[in-house]
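The structure appears right after this line, and notes come after that.
Part of the complex only, each chain left as placed.
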Amino acid sequence: MTKKFPQERIAVYPGVFDPVTNGHMDIIDRSVRIFDRVIVAVAGNRPQTIFTLEERINLLIQSTTAYPQVQVTSFEGLLIDFVREQQANAIIRGLRAVSDFELEFQYALMNQHLAEDIETFFMMSRSRFMFITTAAIKQVIRFHGCVHDLVPEHVENALWEKFHGQ
Amino acid sequence: MTKKFPQERIAVYPGVFDPVTNGHMDIIDRSVRIFDRVIVAVAGNRPQTIFTLEERINLLIQSTTAYPQVQVTSFEGLLIDFVREQQANAIIRGLRAVSDFELEFQYALMNQHLAEDIETFFMMSRSRFMFITTAAIKQVIRFHGCVHDLVPEHVENALWEKFHGQ
């Protein structure tokens, strides 16, 4: 029997990651169980992020040092073109809520239209990460609340510095 | 670098399959691009199916002859126990609608509770298969409607025979 699909399974996990949270880290941790390589793709073309593209990438690199299969990079343009360039087989997306689901469904159908051979896989957020959004985390930090357990420690420090100086 | 995860990726795709539809076939077709082996697991313990467990398995076997990576089998008991026995890494589920999503979310969280190391991956139904449910197909066939394009041809024949004799 000959395999018709590439031996190496490569997935792209795209996002803005402003900043990376424990919810994102959980999806990464679970993705590497199935995929040989996971490319975390940080969207460059977004207005009004708190962290610059470079900062968002660096926070992710620091967060994923334990995963040799994970590579962090930026992308511009259509996600589907980036996925092709990387010769990846799949897109990974986390789902937290019904409203996520609907938007993601439309994206997935559009991506199927643009590239039938690239598959989107969805993973449900663990229940303890369900309520973590980067918007909520920034709001909490802004008013001196505690985001311990919600983001990696070095991200907590970076948030604190960004909002309240050293 | 040494891999900490098994080389062979095995996914279980569970369901009642009463009978298999083109929607199911699409999920199978897309799963084998990522997984080395896909075990289609037919739930035995369901009341009021039109086809017997044996018939449901046979219709699936006939539908998947083109996929050497696919194995069709029945299961009883907790899905998560079956997945373990098969030494599989993942569960595959198709999503068609928000109502699917919510129920699947609860199942996925329960399965995470029971077995943290087994991952559930969700795939969105293609738009042209979104409205296919086995209940609708049985209703259409029962009243002599056409289900061509909705199920494999030999399944159409089996449905016809089941509802209207030869």
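Chains: A and B, in written order; residue numbering restarts at 1 for each.
Assume a contact is a pair of C-beta atoms (placed from the backbone, for glycine too) under 8 Å apart; a residue touches a chain by one contact, two chains touch by 3 or more.
Keep in mind that what you see is a predicted model, and the values were worked out from it rather than measured.
Peer 1: One sequence, 2 chains in place: how many copies belong to the entire complex?
Peer 2: 6
Rule of thumb we're sticking to: only the chains that are shown with their structure count from here on.
Peer 1: Calculate how many whole Å lie between the centre of chain A and the centre of chain B, each centre taken as the average of the chain's C-alpha atoms.
Peer 2: One centre to the other, that is 29 Å.
Peer 1: Mind listing the chain A positions that touch chain B in their complex?
Peer 2: 1, 5, 9, 30, 32-35, 68, 89-90, 95, 98, 101-102, 104-105, 108-109, 112, 117, 119-124, 126-127
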